[in-house]
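A protein chain is absent from this complex, but the other protein chains hold their places.
And then chain A:
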Amino acid sequence: MTSSPPMRRGLLGRRVVLVDGVRTPFGRARDDGLYAGTRADDLAVACVRELLHRNPNLPPERVGEVAIAATTQQGDQGLTLGRTVAMLAGLPQEVPGYAVDRMCAGALTATTQVAAQIAVGAVDVAIAGGVEHMGRHPLGGGADPNPRFVAEGLVDSDALVMGATAENLHDGDARLTRERADRYGVASQERYAAALAAGRIDRDLVAVGVRDQGAWTLATADEPPRPGTTLEGVRDLPTPFRPGGRVTAATSSPLTDGATACLLAAQDVAAELGLAARARLVSFAYAGVDPAVMGLGPVPATRRALELAGLGIDDIGAIEVNEAFAVQVLAFLDAFGLDDADPRVNPDGGAIAVGHPLAASGVRLAIQLARRFEDDPSIRYGLTTMCVGLGQGATVVWENPHHPAYDGERTSGEHLASAGATPTTPEVQL
């Protein structure tokens, strides 16, 4: 480890809370998928509208910023999404907005960015979200990578093919077997199915009007999950990213269309407006790693975020890690000494089952974590983390406002940690 800044507990400035979050049902990115006939921006609009409907106490003009992420910002994902989505959603024209891109961590970056704006007092309330219509905008579509990347060996040629980077992860550690990955992928499907049956999925969804071959209908359920997936059923699936490889469709997140949005506010403003506090943002961090093994990104990002929060992994009672690939989750679990079946990690399944609309996924993690906070007040802290193409990781540490020890009165000024508060971050060899 390199030298650390002085320890402190979380962000400086005003306390920021997650008030609410919603997502569209996710659709398969295919010509006959749920959203084949629906515009990407309309998906984001549906989420923002739903936030306003669910929070009638919020005067729309109090929204101070709208940040919406997309990885491919062109066509119906172009034209400064945050601004256009705000206008299309009927927010007053005085409400500003911007677009965000950090590939898969787009919505997560939108969230932390507006949180920072709130923390420094620039705005009181903000909307953050993301959208990816991968059916219309495949990852890397229209991109023109600089030839120097390859000519100068800046990155491995695998770095732009996410499945290939997942294969590289398998290569790097003998513990990361296909069998473990298959088992994890199947578990994700099972956990999602159980959560759906228990009603823990629907609560976050907004119904979206869509056209199916001219006919209007309503999207109310996720399309990507494959219930009934068994280990036997996936054992012999082909490995599209490498002959004789280990990564299959069952251990990868499917190509997905979908959008998410969440509402954040300064804690005191939320209280003033009568808005709920579903999670408090404690700290966040982004970190870079070798693009050829981009799946390792969550490890240093999480270490850094925990360090900023003055917490250790053992303080974390709930983890939502994005399942771009099963192997990338396993690498994260190994790094922190967690069991593959640790109940703290993705108990309701993850992106392998529900899908991963790139720049939208970060907020899905946050709202799913917030639901867990609500359902289990004994959890004090949680974290959301994800890997990012071209070798990045992103992590946010959250506090559960329902926990008995939560200090709902304090509105600002995280103080520097006292001498006794030593971080318990485990040493991990990357």
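Just so it is clear, a residue touches a chain if its C-beta (ideal position, glycine included) is under 8 Å from a C-beta of that chain, and two chains touch if they have at least 3 such contacts; residues count from 1.
Just so we're on the same page, contacts and distances are computed from a predicted model.
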item	value
Name of the absent chain as recorded in UniProt (options "3-hydroxyacyl-CoA dehydrogenase", "Outer membrane receptor for ferrienterochelin and colicins", "2Fe-2S iron-sulfur cluster binding domain-containing protein" or "Predicted Zn-dependent peptidase")	"3-hydroxyacyl-CoA dehydrogenase"
Identified contact with the non-displayed chain, of A:Pro59, A:Gly121 or A:Gly209	A:Gly209
For chain A, residues in touch with the removed chain	45-46, 49-50, 53, 88-90, 199, 202-203, 205-209, 211-218, 220-221
